[in-house]
Every structure is written in structure tokens, then in C-alpha cells.
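Read the structure below first, then the notes.
Note that this complex is displayed minus one protein chain, with the remaining chains in position.
Naming follows writing order (A, B and C), and every chain is counted from residue 1.
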Amino acid sequence: MSSWGDSLKISVFGESHGKGIGVVIDGLPAGVRLDMEGIYLQMSRRAPGKDKTATPRLEKDIPQVLSGLLDNTTTGAPLCAVIENTNTRSGDYGNIMSCPRPGHADYTGNIRYGGFNDISGGGHFSGRLTAPIVFAGSVCRQILAEKGIRIAAHIASIGNVNDIRFDPVDIPSELIDRLNVSTFALIDQSAEEKMRAEVEQCRMNLDSIGGTVECAVTGLPAGVGSPMFYGIEGVISSIVFGIPAVKGIEFGAGFDAAKMKGSQDNDEFYYDGDTVRTRTNNHGGILGGISSGMPVIFRAALKPTPSIGKQQNTVDLVKHQDAKLEIHGRHDPCIVPRAVPVIESAAAVAVANLMMQVNKL
Amino acid sequence: MSSWGDSLKISVFGESHGKGIGVVIDGLPAGVRLDMEGIYLQMSRRAPGKDKTATPRLEKDIPQVLSGLLDNTTTGAPLCAVIENTNTRSGDYGNIMSCPRPGHADYTGNIRYGGFNDISGGGHFSGRLTAPIVFAGSVCRQILAEKGIRIAAHIASIGNVNDIRFDPVDIPSELIDRLNVSTFALIDQSAEEKMRAEVEQCRMNLDSIGGTVECAVTGLPAGVGSPMFYGIEGVISSIVFGIPAVKGIEFGAGFDAAKMKGSQDNDEFYYDGDTVRTRTNNHGGILGGISSGMPVIFRAALKPTPSIGKQQNTVDLVKHQDAKLEIHGRHDPCIVPRAVPVIESAAAVAVANLMMQVNKL
Amino acid sequence: MSSWGDSLKISVFGESHGKGIGVVIDGLPAGVRLDMEGIYLQMSRRAPGKDKTATPRLEKDIPQVLSGLLDNTTTGAPLCAVIENTNTRSGDYGNIMSCPRPGHADYTGNIRYGGFNDISGGGHFSGRLTAPIVFAGSVCRQILAEKGIRIAAHIASIGNVNDIRFDPVDIPSELIDRLNVSTFALIDQSAEEKMRAEVEQCRMNLDSIGGTVECAVTGLPAGVGSPMFYGIEGVISSIVFGIPAVKGIEFGAGFDAAKMKGSQDNDEFYYDGDTVRTRTNNHGGILGGISSGMPVIFRAALKPTPSIGKQQNTVDLVKHQDAKLEIHGRHDPCIVPRAVPVIESAAAVAVANLMMQVNKL
Partner (left out) sequence: MSSWGDSLKISVFGESHGKGIGVVIDGLPAGVRLDMEGIYLQMSRRAPGKDKTATPRLEKDIPQVLSGLLDNTTTGAPLCAVIENTNTRSGDYGNIMSCPRPGHADYTGNIRYGGFNDISGGGHFSGRLTAPIVFAGSVCRQILAEKGIRIAAHIASIGNVNDIRFDPVDIPSELIDRLNVSTFALIDQSAEEKMRAEVEQCRMNLDSIGGTVECAVTGLPAGVGSPMFYGIEGVISSIVFGIPAVKGIEFGAGFDAAKMKGSQDNDEFYYDGDTVRTRTNNHGGILGGISSGMPVIFRAALKPTPSIGKQQNTVDLVKHQDAKLEIHGRHDPCIVPRAVPVIESAAAVAVANLMMQVNKL
């Protein structure tokens, strides 16, 4: 399903080369004034074509709000935003149905929908469907910001080139400010050149490259979340895995914690004035599924774009035999920079739901 | 919330030292004959006290089925299983409320529930609450087995000691048979000695150690799952993070995929007779959220048991000051071996829901 | 919330005088060819302005499908249909916020949304929002028709003028054919004149009139539904009460059953060839929440349109005092004829969900 959420539900629709894509957001609090420019900014961070890491295919992702807003203020009714597709169905992808692209959902989508799914540009599986998520997330971010909750992500790695990580106990507001407007979001900006070189090399080789995104939520009060199946980790992961290419997620020390001893992993509590804090933050701001008041921190792993120019082996489903495939057209050699605002947005929708569950939004 | 699922819902209840714990399973197909001995076997794999990696505290986890079964056959009505607690509230944990244990949910639970939550033995946050998950999962496993779907997990690592991984394109049935009855489940059994030594050393040092569990689902037909928010990754992760101590999850190549090039990560399709398969399985049996017919493979990271004997710094919430804490009582120095059947069980509940969504169960 | 459903979810959006209204339908089976003319026909049955019972305000309810359809065949991805509003915000309703209209949601909406809801034309509370329900229901009807399930409703009464009721054990296919294309759907067409006279008299008196709609679902196989909270009555009622003006619903003999003896109300079973049927159908095709194979029959009570031309007492929320109100503009003196396809549509969405739950769709 392409719907998600309880208290605040999003319902994403659209196919890459159909008439339009968009999202309905149901359950928004009324009376929140939205900064539309701020939303467009986030959408433009996700939009393709800004540099060589991204596909040069142009999208004008100007969302039209059909409902739920009056004078840019939420009415409490479902907010529907539509983005028209200007780049509609063409012959570019004509051979996909017969020869599924390795790493793509062509084959699984074909089986799941009995061959009736729209395959142009990936259809409903396309990364383009993350644009509505960014819209919804940008709305939620603005609502959360009113409660002092901020969300920022950065490119933690591309291939083997790493950015430094967030200091998990101290994420300065200025850093968040900077990351939130960046199209190549890095903590240590000196990593950019190396990362771009890595991507450029892949592009030249008709190849692509994966990476990781690290995301932090600051200002989340202690006591948000629930044990077991409505824990923060479960809620965030269930929406983040809705983003194409995400194949892993970890919170706090994550997979590193699996190598640690309890005495290393445990974060000791202390009083910082009247506030209980921890000196380290291996728990990623979450204990027993519930926020501790420390920053919530997670990292998502994104596989390399499966669309590559190199010839690949596949099958021909029509002829029932093995086949060779060359994918033409222009594709992002690395989608990690553009995934940054998408992951922030997914986190925002998740946190809005979590806040609502405990009557804090 | 402690409820999970759509087509097949589980509702877990209980507190560690309360009268009883259990689960209601709603939405089970009628007419499935359950092998109760098989269920007890899985529950005993999770039960503590079998060896030095586990707490010697004895639990008699014999579930009593109150409803939903007639002659061991599902009636279609909700199945409720209750496990009585013989080890009920005691004074052992008297200081927790004042001094939250680092790494535990004591502090966050206290804030979330305004101090009203049952803290004895961890209350509803206790690892003991995984027993009902194993019950529910064991029921689902048997139902799935009738469709040729099998689930097996093993200890992929404890600290820095690793088992070998599943061969992701070929998981022999005999291996699954063996793992499914093992209390220290390993593919390469020669790793056991080293792992036990690692755990024993931690125990001697009043410390604990984390690890990872790898889980495979075989026999899942292609075409199960959905794009976006009902993808297999999202569904499995949302229940697996309901297991205490899980801090990360990855599917297929997972975080390694983030370092790969598209030409490495893409799994090429080929015809194996009439069946479309992939030669490698970096996609972990999932493309676009939907099963490809290859084994579904994921790994979960478990942090070390936070209950350790060493003295730790914490706060005294009553006195409003920093404090020292020594945890007495007996605790697992490593919960990874016991987590194996829990993760298999969570996967089984998830897969049962996924199968139902596409009318295959 | 304006979302409904489990296996097949609808998410309705829009405000009466906003840019557009519409619906996202998520979970549709792929590969169903839709007859768009058939959908437009149902929408035109609901559209206003066809005669004196309806408001002369013109709406061009031509839905534009943005996604989920390829060559008029469902792709399995969410189907979004948008209806543009040509009649957008005007000054017609300027005094509503200060003086809530009796019988309308002006007052309650104002409290619920802190005064931020769009009040023009009733905003999200407007009867116009039933157009997307008719769209969604028309899609579902076509899918159900492929399984031999048909849905038909008629005006059971307007004020004190009654149509005859369905013969609950025998609803001829020809009657359904006729009702399904009628804009003033009656079993006994001789009632039309009297009903129209009743409505016309109300219109002349600047008043309005209520009525009831009776709806039948035929061809639903026995064994659909569930005990307790997913019973057919509960599922249908939870969506039917989403239609403005509905204040009551009854299944089978309904409120009459409350006056009956068991020996009268019980429907005896008999074999009609190989099929188990009942000789009477006081149970309305539902026993224990589950279909018996007999027609499912329910009646909904609709209150009179609250917008009337007569002067009424109300309050002035701004001046904090009692006030007089005269509603100008054109309003349906009776919405019952137009409610017929809306109720059929809500039933269709409900039945599609019920069928999916038992793997029959």
C-alpha cells in the first residue's frame, strides 16, 4: 500500500510518466500557517538536474494544493497536493516489460500486478514518487518546528568516502540551518570534492554508486513513543523503507552496538541542570522504543541506482530465454544527495505521528 | 502500542513480574492443525536458563490456550495463549524507579507513563515479553510451512566472533531443519566454542555483549509485498524493532550495498528451467518491496544486554542528583542465542500478513 | 478522518469551493478494465441540477484520473481522481462564521478546527464531497460486478410518501438494471408524482424534507464478513454514516425486528436445489456479521437538508448573542434522490473490502 500513518495519514499516488503524482495528508492540525517557499525549497533539494550526480532530466515539481489550505493555513481538512507530470509516457522504456532491469522492481512488479502495472519510467515504483513524500514531510517539519523539533540529515557516505558523523550529544542549531538548505549536505564540507569525484568516475564508467544518509531529530521531548510495536525505531523504519533503494537502517550505535560490551554501549545518565541527559548517545535517543530527550539518530543504507549504462544479463520474459540488456537514457549515477531531504521528510511524517500519539501535537 | 498487523493481528500483553503474559492472535485462517509440541519447542529455544549464555532464572513457559483452538485445530476465532508468571513481583528491583538503569527503558518508561508503569523486572519492557511473540510466530510458521515457506535464523555474530553467512541463493532444507531445533544456532558450528568463550569472559567481567542474527525466509513466492509502505522490508522491520535490543536491520547486502557500484550490486536474472532466478542475491529477495522468489534475507543488530554487574553512573530521580548504580540479580550476558527464535517468529508473523495481503494465505 | 478501509482504502479530499475535490483509492486489484462511461453515469446521477428536487447550481463533475489507470485498466497503483471546482470561493456565505446555520456543521466544525476550517459552501463538510465517494464506489461496483455482485438502491420514502420495499428474497436483475440508471430511483414508479409534489411544496415553503434510501446487495456469496467488529453491519454502517445527513441505518427487519417475536423474526432455512436459502429475509442477508447468501438489505435515514430559506434563530459567535439567520442561495429541498447513488457507492466500497478480507477479490 502507498498509505502510511495513524493519527496523521499520508496517501501517495502517481506513476512516473502518468498525468500527475501527489499526496493526500489526512489528520493535520488546523490553524498551522505553512511557509510555501520553505516547502518548495525542500522539494527543489530533491529535484533532479542540479549537478552531475543527478539526472539531467528536468522536472518542474511545483505542487498545486487542491485542498486543506486557506491563506496558506491548514484548515484541518485533508491537504491534497498534486504535481503534474510534464514528462509523460514515451517509448524510452519500451523493452522493460520483456527484459526486466536487474536491481529494479520491473520483474517483481510484473508478477505482483500480473503485467498490468505502468512500466514507463518505473511507474509507481519510480524514485519520482519521493517528491510527494518530501511535500508531506515538509509540511510536517514546519508543524514540528513550532514545537522546537528539528530534523536534519547529511550524506554520511558515498561508496567508501565518508563524511564525519553527527556528534550525537550535541547537534548545533547552525549546523541544522546549513544542512536544511544544502543540495549536497555534508557536515565536513571538505568531503564534497572526493565524493563528487567518486560519483563522476562511476558516471564515466556507465556505473552508479550507493551510500548512506545520517539523520538527526533534535528537540524531541523525552517520553514520546511506545514499547514494542509503536516504538520510534519501528515507526521510523516502516516509513523509511518506503523510500526506493533503502536496504538498511540503524539507530544510535546500530550495527556497531552488536560488537560492543554493555559497559561500552550503555549511556550513563547525568543531570545537566534540571535535565536528565546521557554523556554518550549510543542509544540514538531511544530506549525501549521511547525518546530519552537526547537527539534521535539513525542511518539509512541506499543501494546504488540500479539503472546503469553497462550491458547486463537478464531474461526475456516474452521469449522465455536469457537475454542481454543495455539501459539507455539519463540516470542519476548516485541518488544519495537527493535522498537527504527525502529521508528527513519521511522522518518528519513519522515523528508527527509519534507526537500525536502522546497528545503532543 | 503492543498490537501489530492488519490481516492477522497480534496483541501482546503482560508485565515481567505480573500475573501472566500472553498474546491474542486475531485473523488466523480456520482449520489449520497445530503441532503444539512444535510450538513448545520453539518457546523452549527462547526460554532462559539453558546454559551459561543465559540467565539461570527459571521460567516455565508453558502457554495455556484459552480460545481459538479445538482439537488443536484453529477455529478461526481469536487464539489467546497465556503464560502464567511464577516469578512474580519481588523486592529485587526496588531501586530502579529512583535510579534508572543505563541502556534500559527505566527512564523513558518513567516519563512516558508518569511513573505508573510496573518496573519489576522491566515490566512490559522486559525481554520476557518476547515469549508471546514466539508463541504467535510459531503458530504462523506452521501455517506458512503448509505453503512451503520456511524461516530459519542463526547467530551471525557475537561481539567480533562471526558465523559464516547464509549462501543467499541456496539455503538447503537440511540446514533449516537443523537450525530450527538448535538452541545455539550456527551455520558453522565450529564458531560455537569461540562465541561461548567471548560470552563467558563478559560474564566473568560482570559485563555483557551484543551480536547479530541473520534470518532467511525460503519458499516465498515471487509477487508478495507492495511498493512503498507495505514493502517487505518495511513490514518486517516494523515488527522486528518491537524486539527489545534490536537497533538495526538490513536486507540482502544491506549496509554493504551502500559501498557498492551498481554493476556489483545488481543481481542478474536468468532462467533456471522455467523459473526466473538471480545468480546473486544482494537484493535479499526483495525488489521494490516485493518478493522476487529468491530467499528473503535480513540481519538484525542486537545491542548488549544493558543489565550488567559493573557499577555505573546514573541519576537519582527522587533526590534529583547524580548517583551510582550496581545491578544485582542474574542476567543474560548475551541474549543473542535466545533472540534467534524470537526473530524467526517476528518474521513469521510479518510474512503471514504479507501473504494474506495478496490472498495467498 | 476522511480515509476509510483496510484492504482497499479510500482517502477523500477537497472543500466545496476550493480548487478541487477527489479521492485516492489504494489497494485496487490490477488488471480490471473500467467502463469510464459507466462511472460518469453514476456521477451524473448524483450531480445536482437535474430537476426541481435538486439545487440548480451547476457542477461539471468530470473527474480527471491522475494515476492508477492505463488504457482504462487498473495498474494496481493508487488511483487518484480529481474533480476541479469551477464554482470557487465567493462571498455568498460570508455570515456563516459569525452565525452558524442550524442543523449544519458550521458550529461544530468551528469548534473542532478552531475557526480555521474553510466555511465557503460548507467546506469539507459539504455534500459535494460525496462526488468522490461516488467515483470510488463506481469503480468498486464494476469490480464487484465481475464476481456477480450487484448493488441497487431506491428512494424508500420522502417525508411520509413511501415507495414499496424490495422483496428481500427476490430482487430481479431487471429491477437492478433499471434502478442503476435512474435519477429518481423507485421500485413503484407511481410514487414519483406524489414524492415530487411533497418536495415541491417544501420548496415553495422555503423548507426541505428528509427521507430514506433502501439498498440491496445481491450475489454476495455466503461466508463473507466476520463476527464482532468486522461484521457486515458494522463495516457498512461505518462508511454510510460518512455521508452527510445520514442519521440512522437498519439491516433486514431492523427496528421492526425489535417489535417481533423470535418465531416471527427467525428466517427458516430450506434447500433450493443445492443452495441453502431462507424463506423470509428479516436477517437482511447477515447472521453473526456474516453473509448468508441471501440479499444484503439495509435502509438509511436522511434528515432534511438543513439549508432552508425560512428565517431561523441561531447565535452570533462574534457578538456573543442570540441572532436571526436567513439563508439565501439555492439549495436542494430534498437530497434523497441524489443520495441514492451515494449510498450504493458507499456500500460498494464496503463490500469490496469485505470480499478482500476473505480472499474473494
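We adopt the following convention: a residue touches a chain if its C-beta (ideal position, glycine included) is under 8 Å from a C-beta of that chain, and two chains touch if they have at least 3 such contacts.
Everything numeric here is computed off the predicted structure, so don't read it as measured data.
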Absent-chain contact - pick from C:N180, C:T218 or C:T305: C:T305
Residue among C:R33, C:R112 or C:H328 touching the omitted chain: C:R112
Where the missing chain touches subunit C, by residue: 1-4, 12, 100, 102-105, 107-109, 111-112, 124-125, 129, 157, 159-160, 202, 205, 207-212, 222-231, 233-235, 237-242, 244, 246-255, 257-271, 274, 276, 278-279, 282-284, 286-293, 301-308, 310, 312-315, 317, 320-322, 358
Sites on subunit A contacted by the missing partner chain, in the whole complex: 6-7, 77, 227, 356-357, 359
Sites on subunit B contacted by the missing partner chain, in the whole complex: 1-3, 9, 11-15, 18-22, 24, 26-27, 30-31, 64-68, 70, 73-80, 82, 112-118, 123-124
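We adopt the following convention: only the chains that are shown with their structure count from here on.
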Length of the line joining the C-alpha centres of subunit A and subunit B, rounded to whole Å: 26
Separation of mean Cα positions, subunit C and subunit A [Å, integer]: 39
Multi-chain contact sites of subunit C, meaning residues that touch two or more partners: 77
